[in-house]
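Removed: one protein chain of the complex. Kept in place: all other protein chains.
Chain lettering (A and B) follows the sequence in which the chains are written, and residue indices restart at 1 in each chain.
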Amino acid sequence: MIETQAKPGRGESGSVPTVSYHEIRKRFGTFEALAGVSMEIYHGEVVCLIGPSGSGKSTLLRCTNGLETMDSGDIKLDGKSMPKDWNGMRGVRQRMGMVFQNFELFPHKTALGNVMAGPIGVLGKPRKEAEQRAMDLLRKVGLVDKAYSYPAQLSGGQQQRVAIARALAMDPEIMLFDEPTSALDPETIGEVLNVMKQLALEGMTMVVVTHEMAFARRVGNWIVVMDRGAIVEQGRPEQIFDAPAKDRTRDFFSHLGWSG
Amino acid sequence: MSLDFTPLFDSWRFLLGGLGLTLGLSALTIVFSIVLGGALGLARCYGPAWLRWPLVFYIDSMRSIPVLVVLIWTYFALPVVTGVTLPPFWAATLALTAHISAYVAEIIRAGINSVRAGQERAAFALGMSRYRAIRDIILPQALVRMLPALGSILSITIKDTAIAAVIAVPEYMNRSQTVAGQSFHPIEVFIVAMIVYFAILFPVTRAVDMIYARYAYLGRS
Partner (left out) sequence: MSYDWSVVWRHADLLWEGTKVTIFLAVTTMIIAVPGGIVLALMRLSGIRILAAASATFVEFFRNLPLILVIYTAYYILPVATGLRFSPIATAIVALSLNVSAYNGETFRAGIASIRKGQSEAGYALGMSRTRVMFEIVLPQAVRRVLPVLASTWVSLFKDTSLVSVISVGDLAFESMRVRSQTFRVLEMLTAMAVIYWLLGYPQAKLVDWINKRYRVNE
């Protein structure tokens, strides 16, 4: 396991978790997506949410930045409860970055335009400053030569890297990844995971919903296994992957054909 | 502004007759347009190459000329050329059919083309003849996809019959104008006309939406 900057003992030094979830519940009609989920995420951690489809991983992620509203429960950011209204959440969203499964780049803007969209539109930064920063970020994800290309001209992996740069441009405290590689061709998955690994090494707090078990094992500090809207078990990668405590975790791995 | 609807009470039978003609003209036009437009559309898709250009020319021309112009030409100018004077109702039927069948042909063509390639290959791979492939595989799917567009044609036809008022077809619009002129209460007459047309057209568009929603899954790829 690579050395990220997460502290070995979670919350031992009394530090406030960056994000804490308390009894989150969410229903879609009659379907219970989240059945009372509670957990903590600490600064600098890479938390990977894994589990079968429909287990609530994405829903939980989307509740974190308010794209879904929870029916009941509380989410705290740096110890303060998050606002429940849409406009109040805008401030929170500016402090979080999200990367979507379908990239969701704005097709009518160039790669550079996409990365600048947040700083210029939301933070009101002057154009020159935003452009300089955007170029730096594109360089960081290895796509500075594609700055003036449109999303339609980029491969899936390239688009996703631009999407990561776009989220980073807002200087977020925490990055949320919703199955970032699920829509990618196998050849391009690696380039995206590498960027994410780099981010982890730099100490970014990350929550990643993923099916990439190898990534979770190598880069993750804390694994959360979910099924049917509840947390089955959570723990360090070595424990979860090598010695899962719960049957359901074992079932999940066997269905994936995962043998460690 | 005070409204006086009494002239309408006196003329309601007169207006009702006009309404009957509106519906009759619409129904005839739709039937003829679907037959003619269907033939034109199929000929466009599956007909011999030499037929393509005249068909395209006809269809595109009808899409370029206003309905009013076609109606007026058919009623006033056609007799001069052919020596045959059609009564207003039949002139309107002819003109509207000529115009609307062009749109139907285009819808048929678009519908068939949206299904064609892969489905045709699959059908032929199963050993189907061209005729059967078209009849059993292509057309049913194409028909479902064409439903919303065909539905809007129905709506357009009913609206276009109102233009036939200009060539003295005594349908509802024309009769409303008569009553308006005689009663000196045009506003009331036309308000009722709007209600009447809305009462006919709104259910039509709703029904088409509902039918499409019900059967759309049959046409989805």
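Just so we're on the same page, a contact is a pair of C-beta atoms (placed from the backbone, for glycine too) under 8 Å apart; a residue touches a chain by one contact, two chains touch by 3 or more.
As the structure is a prediction and not an experimental result, all values here were calculated from the model.
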{"item": "Displayed chains contacted by the hidden chain, counting the whole assembly", "value": "A, B"}
{"item": "Residue in contact with the excluded chain [from B:35, B:51 or B:194]", "value": "B:194"}
{"item": "Option touching the unshown chain, where A:138, A:154 or A:170 are the choices", "value": "A:170"}
{"item": "Residue ranges of subunit A at the interface with the undisplayed chain", "value": "65-67, 86-87, 90-91, 93-94, 96-98, 100, 102, 104-108, 117-118, 121-122, 163, 166-167, 170"}
{"item": "Absent chain, residues of subunit B that touch it", "value": "1, 60-61, 63-70, 72-73, 76-77, 80-81, 155, 158-163, 165-166, 173, 177, 180, 186-187, 190-191, 193-194, 197-198, 201-202, 205"}
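By our rule, only the chains that are shown with their structure count from here on.
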{"item": "Length of the line joining the C-alpha centres of subunit A and subunit B, rounded to whole Å", "value": "55"}
